[in-house]
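For this depiction, one protein chain was excluded, whereas all remaining protein chains were kept in their positions.
Note that the chains are named A, B and C in the order they appear, and that numbering of residues resets to 1 at the start of each chain.
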């Protein structure tokens, strides 16, 4: 065990701290900051290498070598100070790494700089109404008409589609090919005629996801990343980035501390909730798991740094465990408040802007999204433990309701 | 809701109580009673209709009409007084009902009277090393040789095989027929030459199950119940009796009360365990479930009495829930004792004859046996909720280890 | 012996269910949840026409004179349809309070009007059942002062039934109370904060045991409502799993999905029996009624949360959006879990009832 990052990194940590001390007050906070402040902050972060850190300079980034520990220190210090680490979203997290790996030079030059500056927003067009966990069964198609792709008919679960400038999408371009080989990865301007975005309200009451309808939407042929029919491979390069960004044990630890504060603050029948031993035992069960996930995260980091071979399982379980844990943390927050934990929106007596209630539902969405817990368990068992796959089944039909009357 | 059994039954309850008051002292208790006392008690119970109650008089029973409520009252009153309701076992619970339903007259006359008197003990020969939950894949065979069946090679998980006089067994008699149609139900005297019984020690440290090996074991042709090839149907008649006898919510309630007593008696750091609010909260969670299962049991009884159609699910979940609940009750008993809960066998300082530790393991066996919890969930989903079956799969081979050397 | 619904009780259940299926479909629930008062009172009127208002009012006062079990049968049906109507407070707890603890004059004044659907009471017992914060009600000189939170069945009521921390109940005309509606995650029922400033209040003559009985009834009915809501979520999950295809199969044919559904039903069935028994005990088994009310509500709180989450998971992304409206049941279960006391509190009370507290 050696948890020290070494002198070079401790120097770097001090640099980060002094940046935060000097500039932290400019960081956008909560919902009140204007867009320009967000963009200015993003530019400042890129300039100092705290955002777009490893993006080459020719594409507008800071151009540093990848360094897990430095990235970690940035996350740690900004997290501790509760200062924004800049913009995120599917463009920055998913599209940019994909383009860097598999995009053409022209694509890199056109799309990466505005994306990392926050001036070009992206949405992801993967899911369709009928595919769910079985992404590769998608049927939205793009057909070639002279120098354009012509796209029909629909994507779903598209977050931020309403504000996005562009979509990166998976579409079927070779309908005759096997399921995984007929897919291509296209870049679609959202102002192209024929695109209609309809919001899907979530259980939290907020819009978040959308349906996106395509009616003969035309985009130039060279808006493809990778080759025709290779979209599945391109998307999988991106998916691995997505999974990595889902769970942050430091955010979970911060939330746990807020739960402790909540238990100190709220009362029931005149007694502080933290003084209730049954509630405290429940809190401590959660603390065991929060600590365990923090330690697991350090082990995964160490595995990446040192190429330890035995951290595959520690990595595979993160999505499952961290989303379930966070959901339970939020659930306990609600219980601590009792009936106050039912309040929502702009209710009188609302605590913490309703964040416990909202997160309780949001993290149920996280459990479901990006591979439900059931899919995660399949992955852990098959990829992690090498257990045998399910035997292939014949195609099964939904039972048809008997027709009314007639023979 | 009408929980009264009615005046006729309350009279009957008083009869049962006065029987217990008068004769209860003769009932065998614990491990110290001799065999003769057990047989005498059994005879007394049959004489008064508290055992073998609905077995016709010509087969040595009491000859009463089946009456769920009277049976219930007997169980309730004997249970409350903690007086033995007589002998049980696979002969009385499984074989006798099967013979009554499907046995020949000669079989009924030969086997039922000594069985219910406790003079003929039976074991069940169903399971085999390779079938487990997939009982119908059994391969132990009986071939006809003139006027005898010749049986080979092995059964397993045969409880009480060492003390049994007879075995009722499923064997394959038509190897060419489909899996479920090639099975017959045979009655095998355990002193037949060629039978060897080897005990399997359980995790509790006690012998309980056995392997039974057959080497050309010969039994007369008419030792078959039902027709050749119909054994699966015969056995299923019996299996439904077995499932019914697994879980007794009144025993669970009694055990819960013992857990409360244990928490009042044991101390940690000078404080009685019942005064620890975290342990008490855990106790109360269990109490919710104990009460719920008691109520569920009343609902199932009512469903049988009144032919309510909506109690199928309440019945199907009993094995799953009651074995898991009992296992958790026993687990909590261990935790209440702390390190004292580790003691076993004849250890100094042992509490309650080690029954919490032993039951903790025994009920894990109950969870596994008679259809594991995983199989139970399949049954609930498919039979109870009508969910679709898994698509049929091709036969799958265990991966062979690569051969050493050579091509 | 019958553990379950008599034929009359089945008829009652079926008539409520049928009415709700016809008149309180999801699109109307949505309208009420979004604040449509007219829809709300139209749905309620139809229910009152079925006699729900007088369910617990004695026949001598113009009601049906039925008991807690029948009220639980109704609550289960209401929960199953996330019916956006007042019931547990206005038509169960309030009549019971008047009936057990009210003076003859108070009974005369209110019970016939409640039974006829001409008057409705809101119920604010939280100061007694588990006060948060520094709220309190003080009675002096014929008037109540202070604040009461989480009043049930709020909105257009004629009067309020309140309890203080000692368990004394009071009636206060609504005009003397300042009502501030609270916004709950569950939009199908209304909660309010009440402020009383020298509000003329009539104490009910009954004692603390009566207030406990009213609270117990409320808890049992919240539990029954949860059973109905959980059953609906389970039914929807099973139905969805039988229609939705993934990887070329119905998702209901995957063992993982099947087992989630089996686990839900394995929790739900015994819980339903427990709630029925607890409701029966309110009328028939006074020695067990408090304990069973605590357990019924604590246990349905736990399994309700499990089923709400699991049924949503079976629906995948569809469960997380508003499209199928599944979240109305999810949130109703969430609210029922905490109203009138959460599981830990109830278990602690159950320990107290059994004399296990040090």
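FYI, a contact is a pair of C-beta atoms (placed from the backbone, for glycine too) under 8 Å apart; a residue touches a chain by one contact, two chains touch by 3 or more.
What you see is a predicted model, and the numbers here were worked out from it, not measured in a lab.
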item: Neighbouring displayed chains - absent chain, whole complex; value: A, B, C
item: Absent-chain contact - pick from B:11, B:215, B:236 or B:267; value: B:267
item: Residue touching the undisplayed chain, where the options are B:24, B:56, B:113 or B:132; value: B:132
item: Interface with the undisplayed chain - residues on chain C; value: 254-256, 259
item: Absent-chain interface as seen on chain B, which is shown; value: 127, 130-134, 137, 156-157, 200-203, 209, 266-270, 276, 278-279, 282, 327, 331, 334-335, 337-350, 357, 361, 364-365, 367-369, 372-374, 377-378, 393-396, 398-399
item: Absent-chain interface as seen on chain A, which is shown; value: 1-6, 69, 260, 272, 274-275, 277, 280-281, 284-285, 287-289, 291-293, 295-296, 298-299, 301-303, 305-306, 308, 313-314, 317, 320-321, 374, 376-378, 380-382, 384-391
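In this text, only the chains that are shown with their structure count from here on.
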item: Identity of the chain that, by mean CA position, is farthest from chain B; value: A
item: Whole-Å gap between the CA centroids of chain B and chain C; value: 41
item: Junction residues of chain B - those touching two or more other chains; value: 277, 280-281, 388, 390-391
item: Per-residue overlap in chain C, given as positions that touch at least 2 other chains; value: 242, 249-250, 253-254, 257, 344, 347-348
